[in-house]
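Shown here: the complex without one of its protein chains, the others still in place.
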Amino acid sequence: MNAKHDITLAINGEAYAISVEARRTLADAIREECGQTGTHLGCEHGVCGTCTVIVDGAPVRSCLMFAVQCDGASIRTVEGLADGGEPHPLQRAFMEHHALQCGFCTPGFLMLAVAVLERDPDIGDEDLLDILSSNLCRCTGYANIVKAVRAAAAEMRQC
Amino acid sequence: MAADKTAYLGRSVQRLEDPPLVTGQARFAADINFPNQLHMRMVRSSYAHGEIVSIDTSEAQAMPGVVAIWTAIDIADIGPVDFRADRAAEALKPYRQPVLAKGRVRYVGDPVAAVFAEDPYLAEDAAEAVVIEIEELPVIVSADDPPGEFAAGHGTEAAVMHHGYGDIDAAFANADTVIELDLRTGRHSGVPMETRGAIGRYDAANDILELHGAAKVPHRNQETLVKMLGRDASRMHLHECHVGGGFGIRGELYPEDILVLLAAMRLGRPVKWIEDRQEHLMCANQGREQHHLARVAVDAEGRILGIDDEFFHDQGAYIRTHGSNVANRTMCTITGPYRVPAFRAVCHFRLTNKTPCATYRAPGRYESTFVRERLIDAIAPELGIDPIEVRKRNLIAAAEMPYTIAFDEPHVSDMVLDSGDYAGLLDKAVAAFGWQALKVELARRRADGELVGAGIGMFIEEGGRGPTDGARIAVDINGEVEVITGGASLGQGFETAMAQICAEALGVDYRRVRVIHGHTDLIPYGIGAHATRATVMTGSAVDVAAKMVREIAIDAAAEMLQTPADGLDINDGTVARRNDPAGPAVTLGEIARRLAPDAAKPGQGDPGLAAEGFFTTTDTVFPYGVHLAVVRIDRGTGAVAVERFMVAYDVGRAVNPMMIEGQLVGGCIQGLGGALYEEFVYDEEGQPMAVTLADYLVPTLREAPDIEVLITEDAPSPLNPLGLKSAGEGGINGVGAAIAGAIGEAIGDPGAVRRLPLTPARVMDLLRRADAGSS
Partner (left out) sequence: MKPAAFSYHAPETIAEAVAILAEVAPEDGRVLAGGQSLVPTMAFRLARPAHLVDINGVEGLDRLVLDGDELSIGACVRHAAFHRPVVEGCLGPLLSSVARHIGHYPIRQRGTFCGSLAQADPASEWCLAAVTLGATMTAMSVRGSRQIRARDFFEGIMTTALADDELLTEARLAIPPSDTRFGFAEFNRVAGGFAIAMVLAAFRLEDGVITEPRLGVGGVEERPRRIAEAEAALEGRAPGAEAFRAAADAAAGAVDPMEDINTSAGYRRDLVATLAFRALEQAGRALEQAGA
């Protein structure tokens, strides 16, 4: 039961060959085995969304997957958003619109928004709000997060 | 030129703290790792009250990766977690929480044992295998219940506290009308998105013990730890990293903090503890649960003659670091912004078998505002006066400032309201909200069968209490500015605000100012970030220090530029003649080089372009605000939709309006949580029913209306050089009150709401009662 599995996680294009117990969550593997601590854990039971990462194109709660399930999968985390030194339009919009205070929820919101806007750049506002209500933020009261995502969506549509 | 001088103070500049946070480079407690570290897992009581019969760790001890398991006897030399506030409260000391339960457990979640293992998964496996036998004792789940015994000679009513002044009996005897209400605020708390975390590390080479993951009040906690652990302050250091929200509850000392430190020393390895969410919802400080029996006496014109309030404060299982502060703040602020000639409050400060309580954003004041504003709302219909008018008749006037409220009890400090134009803010808020037209519109909608109503909550906040804070500022030879403070940041933009204040005073770009906080080894004192002191206290100290650096720079430049000092000015890090800004100039970096120790000349004074400044005050600043709400109730489900909400707030002086607005909006949504959604419910056995985020309902975007914000700067504080007050708690204070009033109006019974939170089921009950009453 405590046997280790040798797996490879491709995080932001980089392959991490790691050895984990089956019970190790994807979130813990990303954070501990792969050292990418931008993905946060706020509840470990699927409600808060701070652990949101993109697995093979879909935004998922990384606390609710096991790392072994992602052997060979392509994973994107907040660390991979900026293009070299150039911040992603969403990152820029979050800073410009004061969409973060403590910033603990921010990586989760960014990854959720990135996945959704990449999948559906023309998403309607109501759907967008519905999807953004997937994650919790305790500091901002959300208004500025919405502003930032709307602004980035407009920018992303243009390029 | 004059315009340039205010280039940074008062501007909504982008935050300095954002880049690492949006790129995943920030370091929160869980992101900190030391080689060879152990992981701690707590074994907690699953009973609310009981005698520990036995603890069997043998099976757990033998499990893979387990290094040690401690129970109370292993740390018998360590006392309970000490008070840092309310240090005078000698009588409350028997109620402090032991680091590990001794003999008795008193709430579900009470730490009984600590497991230290190589990996958090293994630690959790072993913790599960620890067998605790507990003999159950009777459980007290409500502060309304008759007090029982806490320990031999100590009842669960730890104190009965009195505050008062004036002739309260005469006030009620002479009253035209007396209104009496039975009111309750529900148990809720900060619930930051980051759970608690603590990493203890012992640096044996230098004999220094380090606590990483500190927050809020590192220096105060250092003092407490020094006492508890018997170490020198110079060998006990706390380090703040990124903090995922505090809201009053994070950063206080808890048993787990003590344990990681002890274990780091005794086991000789760094020890990491990261709280899980379930633990957080059972163990981190909760708050707000009070039951008030409040009376107000008024004359025929609706003028308040006296307020008399007896209340029951549910403290939970132990008294934590704040002593009885929350109850004290409730008592001090019940009269709020109003002129109340006679006052009496009696608080029954009682322990129960639930999670211990302490401060949560606007501690004691969210509660007192709810009580006071419910009373005021009840006066209005009783005397047939408009609720706004009732408030106006009773508000303390601007001309009366500073206004002193002196209590009879010698140990209760006076409240000296420093400045404010309460009626002025009320007028502005009511006008901006379109109150008059709104009331007509809502009446029309009610006539059409809708359940809609508007409510109002007025309050004073308090902040910036002293005594003293300092800051050290140094400019390096490249002109980069370092500001070392004893402040703390819980995500509220502390660094940016301090950089703006420094930039303004010194004459540099705020982006060249690096602000350091939360490290006790870098500065030996610090006020931290509690009770919204940070901006006021640390900000004032930064202002003082920056002005000192400015003077040194100008003096040096005067010599370098051969110009009298009073003819020079600093802009964007460059000193030049005031009347010839494009002429000869010298940068702060050049001045720093000139003043560098290796360039020092005899007789020049201390080397370096640096200074240390202090700000000391014994006074409190009192910002104030008005909350206005419009709600709509779904008759079929009891759900409350907040159609509009306005926070009008006077901050004295806004350092960064964008950040202040952010604080107010965020606080307001938290307040809505406590008014409508969030509640730590316990069953009759004291079992907590809200230990997941599926049960403890934090508002999501769907539940968060757009908040209208009106920030005014009408009453800068006379108590500090910049006129600063504070903004951290102005968004939350009046929410319960305003929502309660709005719901009362919506169901046609202004006084109907007696209890928060207003869950849909409770609103349905209110509707049923209102229907029964009207038919």
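We just call them A and B in the order they show up, numbering each chain from 1.
As a convention for this text, a residue touches a chain if its C-beta (ideal position, glycine included) is under 8 Å from a C-beta of that chain, and two chains touch if they have at least 3 such contacts.
Because the structure is a prediction, the values reported are computed rather than measured.
Enquirer: Give the residue, chosen from B:Met161, B:Leu697 or B:Leu710, that touches the chain omitted from the document.
Expert: The one listed residue touching the chain not shown is B:Leu697.
Enquirer: Given the contact definition stated above, which residue among B:Ala7, B:Ala68, B:Leu137 or B:Ala639 touches the chain not shown here?
Expert: Of these options, the touching residue for the absent chain is B:Ala639.
Enquirer: Consider the whole complex, including the chain that is not shown, and state which of A:Arg61, A:Arg76 or A:Arg92 touches that chain.
Expert: Once the missing chain is taken into account, the touching residue is A:Arg61.
Enquirer: Residues on chain A that touch the omitted chain in the whole complex?
Expert: For chain A, the residues touching the absent chain are 1-3, 5, 21-23, 25, 28, 44-47, 49, 52, 58-61, 63-66, 68-69, 112, 116, 130-131, 133-135.
Enquirer: Name every residue on chain B in touch with the hidden partner chain.
Expert: These residues of chain B touch the chain that is not shown: 120-121, 124-125, 128, 276-278, 636-639, 677, 681, 683, 689, 692, 694, 697-703, 759-761, 764.
Basically, only the chains that are shown with their structure count from here on.
Enquirer: Between chain A and chain B, what distance separates the C-alpha centroids? Give it in angstrom.
Expert: 30
Enquirer: Considering only the defined contacts, which chain B positions touch chain A in the complex?
Expert: 14-15, 17-19, 21-28, 30-31, 64, 121, 190-195, 242-245, 247, 276-277, 490-493, 658-659, 662-663, 665-670, 692-694, 698, 700-702, 704, 706-707, 731
Enquirer: So in the complex, the part of chain A that touches chain B is made up of which residues?
Expert: On the chain A side, the touching residues are 2, 21, 23-24, 31, 36-45, 47-48, 50, 77-79, 81-82, 87, 91, 94-96, 98, 100-107, 110, 129-130, 132-146.
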